[in-house]
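With one protein chain held back, the other chains of the complex are shown just where they sit.
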Amino acid sequence: MTRMMKAAIFVEPGRIVLGEKPIPDVGPLDALIRVTTTTICGTDVHILKGEYPVEKGLTIGHEPVGVIEKLGSAVSGYREGQRVIAGAITPSGHSYACLCGCHSQDGAGTRHGFKPMGGWRFGNTIDGCQAEYLLVPDAMANLSPVPDALTDEQVLMCPDIMSTGLSGAESGKVRIGDTVAVFALGPIGLCAAAGARLMGATTIIGVDTVPERLAVARSLGVDHVVDFKAGDPVEAIMKLTDGRGVDVAIEALGTQQTFESCLKVLRPGGTLSSLGVYSSDLTIPLGPFMAGLGDLKIVTTLCPGGKERMRRLMEVVASGRIDLQAMVTHRFPLERIEEAYELFANQRDGVLKVAITP
Amino acid sequence: MTRMMKAAIFVEPGRIVLGEKPIPDVGPLDALIRVTTTTICGTDVHILKGEYPVEKGLTIGHEPVGVIEKLGSAVSGYREGQRVIAGAITPSGHSYACLCGCHSQDGAGTRHGFKPMGGWRFGNTIDGCQAEYLLVPDAMANLSPVPDALTDEQVLMCPDIMSTGLSGAESGKVRIGDTVAVFALGPIGLCAAAGARLMGATTIIGVDTVPERLAVARSLGVDHVVDFKAGDPVEAIMKLTDGRGVDVAIEALGTQQTFESCLKVLRPGGTLSSLGVYSSDLTIPLGPFMAGLGDLKIVTTLCPGGKERMRRLMEVVASGRIDLQAMVTHRFPLERIEEAYELFANQRDGVLKVAITP
Amino acid sequence: MTRMMKAAIFVEPGRIVLGEKPIPDVGPLDALIRVTTTTICGTDVHILKGEYPVEKGLTIGHEPVGVIEKLGSAVSGYREGQRVIAGAITPSGHSYACLCGCHSQDGAGTRHGFKPMGGWRFGNTIDGCQAEYLLVPDAMANLSPVPDALTDEQVLMCPDIMSTGLSGAESGKVRIGDTVAVFALGPIGLCAAAGARLMGATTIIGVDTVPERLAVARSLGVDHVVDFKAGDPVEAIMKLTDGRGVDVAIEALGTQQTFESCLKVLRPGGTLSSLGVYSSDLTIPLGPFMAGLGDLKIVTTLCPGGKERMRRLMEVVASGRIDLQAMVTHRFPLERIEEAYELFANQRDGVLKVAITP
Partner (left out) sequence: MTRMMKAAIFVEPGRIVLGEKPIPDVGPLDALIRVTTTTICGTDVHILKGEYPVEKGLTIGHEPVGVIEKLGSAVSGYREGQRVIAGAITPSGHSYACLCGCHSQDGAGTRHGFKPMGGWRFGNTIDGCQAEYLLVPDAMANLSPVPDALTDEQVLMCPDIMSTGLSGAESGKVRIGDTVAVFALGPIGLCAAAGARLMGATTIIGVDTVPERLAVARSLGVDHVVDFKAGDPVEAIMKLTDGRGVDVAIEALGTQQTFESCLKVLRPGGTLSSLGVYSSDLTIPLGPFMAGLGDLKIVTTLCPGGKERMRRLMEVVASGRIDLQAMVTHRFPLERIEEAYELFANQRDGVLKVAITP
């Protein structure tokens, strides 16, 4: 008899509903996780709204904390009952992409081994974790044990928000003494700012307008907060940097305006590190691009995944270097996830992140 | 009595004429060079046409080979009569930009030390080398002795074409076994292809349509030549790479079309290395940009300068690794430089580069 | 009934003999390869002599070319009958080490995921390929299809010699215009020199004394050959570089003398890239080490493995950039492998590499 579980299922644009699905079978390389805590991501809202297409009937969610329920026959190095997380991105480890360090673009199963965003499977190409159980593929590459001392909520940002956010600073190659601007201080941007701080930036400027975000930004070590409704943020940043501009500008929203503002505040030789998910063509303005002669760099990064990445991020949490618990502003049981979507999608009540507990 | 010299002077858009100017005075950090060979660059044609603005009365040209005529009082380590080249970019060596390795964006004299394209002075912000004599600023950072075994024409590409072209491969971080596409095979693109070869790319695909260029490309080690008039070059490259795309795409023209084609042929995680001088805003198409989630990089590079760069490039020439003499298709004395401009600006007679001898 | 196969087995120090073993069973992640060509490595000779300890009864050999005989139940993306190679190093792809790019130190199965040399399994911790059949673990990370146009002998150096040798130049971060010295021109050193050439070094100096090696070195693009019996090679190199020293020195033997000579020829800020397998403590002399103040780097590299590495190396071969066939100086059927060991271990008859065909 097939055992059933509850899951948040994408039915059609505008509708993610809590439904029932069979608890998945476990293949030789898989692990079945009983989800204990998960959350909703801005990307899930894009899916909800039909802006990012996924198959109807898919379980949504890519930020799992849970307990190993069952291990595949070829999986070793773990034990059932162990508390683990897995990244939003679950690379196979064995594709050509993985073997050259490009895990997020994993094209396992394709001839060439590269596939755009191929490492992102949960809630995108396979069932996700807004459910009672989650099947983790390539478990040995992806399950990362959670230290006993850390609570579910403490590690809840590791699978995506923290991994993506920090990568904005990492891909920007932030150095000791750098000046860094972060455009948009949602959860990703806040983590990008925290990452810049963690890597030694000495002047961090955050741009947003929501008071709650600006407050959290300050608590995470942002040195200057710029409210883009109070004046042109480009001007404000050029003034704060005494006309020099910034070494690294991090785009954490995905719009023409923030992308363009990033370019405008870069010093010659600077780097625009882009984390945003864009939904239309972008324009590179000639002047800020210095006609192609400014030794500028534009780098884009998809959330890094895999168990080593998760291990490192949990080290960051365990060491107390970054404390993101203040980001969990609301809590819901899985049964009330539709309500959570409603709150989160509309950004009501100062919500930053919600914790969902099956 | 002021001694005079001949020089190619920008008079107004459409007119660069051979005129007379005083031989410049030599400041403490300068060196005066008697130019023996120089050339005309595509950028000079932009100046001629008024597409790139410079001051009226400026001497044009930034690719000098010559002999030291006089050294400034504070210059040591050289002797008069020594045969030298200087890069198109002449960094001071002492600005904040220089001290963090960003020599081409040298802002010596500015408060912050960075200035877009600030390292490019010859024929841009100070008198250039299409003249009998050239004043080289910050001589100790910029004069590079030419080995006796090399002729003027052998090193004529070092100051700009070769330095810029090779940097396309270097900034793209070409690795052993990479597949590289180069869009546009003018002198810069040809050198970019040669650079990709020099760094270990094993499949190099060049795109152009001019038969002479395609022939030189093959002789420089380009593996596949794609004539963009014979079909869509993006399709051709995807076919040549069996659907995988390229690791590095080098833009060597400065147009929307080539920029966009570069993006379209990149594999996830690939790098677009841009050398072109753009004259209008660029559009980044959403699909090839993978919505910002493809771990793509776009890097722009201005010609690297300084004497160490010149030394290395002359080593490349001396070692026989790259032979660019075939690029010098035409020769003119300085007296006939207007004629040379006419030929080069109109790309007549299969011209690649001209040698000008004062 | 168990099918048997022939295999070169380590019996005890001094004795590797051709014996019989069962053809191995195929686990879910494995592939069974019918070996068509393999070779003997200097490391195998260390094993033979008892200088590198392995378990008695182990099949030796880590450089396989062959045909897929059988695929494990969880292996996809390949078909039986396909011609493949696997690297000497066969990373799992899923350990912490692999997930941070340190595949050769793969500690899959250990708690921390790192194990010194852990990626080297063939002929070290599991049966190797000097046999009729070879079991390849973690097949999806390690099997690399051989292009039809390439012969077995053309790709025979990819699994170890070429991968290791080229990595000497790669880890040394050889740049365009570098001067590189390679100490010892056995197969590894020759490939290191070829790698330096491939990455743009413009002056390559090889040190050895065996005439056959010096000849092959020249054919692979070594610019200067130094016979260490004809004088002090350090002096010779300092003279060749006009007192400057080299940017990168590659150690390809594993002795105090070559290690020390590498340090002595480095310019300040230079890199010693070490490939040798050492058998005793090393001394770093104070002077050449510049008392620790010379911005020197010493980097060691174990052969990189995995299918992406193999793919790239076969691209190098297919492109004609490096042709190592001249290295195969002798050929033996598997039946006569003991004879081959005798020849190779004693470096008789100008042997560089032997081809063994089961």
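The letters A, B and C name the chains in turn, as written, and every chain counts its residues from 1.
Please note the rule applied: a residue touches a chain if its C-beta (ideal position, glycine included) is under 8 Å from a C-beta of that chain, and two chains touch if they have at least 3 such contacts.
Just so you know, these numbers come straight off a predicted model, no measurement behind them.
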item	value
Among the chains presented, those that the missing one touches	A, B, C
Touching the absent chain when the full complex is considered, from B:Thr39, B:Thr59 or B:Ser92	B:Ser92
Of B:Leu29, B:Ile126 or B:Met238, the one touching the omitted chain in the full complex	B:Leu29
Hidden-chain contact residue, picked from the options C:Tyr78, C:Phe228 or C:Tyr278	C:Tyr278
Omitted-chain contact residue, chosen from A:Arg213, A:Lys297 or A:Arg311	A:Arg311
Chain not shown, touching residues in subunit C	97, 100, 102, 104-105, 107, 111-112, 114-118, 120, 242-245, 254, 267-269, 274-286, 289-302
For subunit B, residues in touch with the removed chain	27-29, 73-74, 76-77, 91-94, 96, 98-101, 103, 108-109, 113, 138, 140-141, 306-309, 311
Missing-chain contacts mapped onto subunit A	166, 170, 175-177, 195, 198-200, 202-203, 223, 311-313, 315-316, 318-319, 321
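Simple rule for what comes next: only the chains that are shown with their structure count from here on.
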item	value
Separation of mean Cα positions, subunit C and subunit A [Å, integer]	40
Touching two or more other chains - residue numbers and ranges from subunit B	none
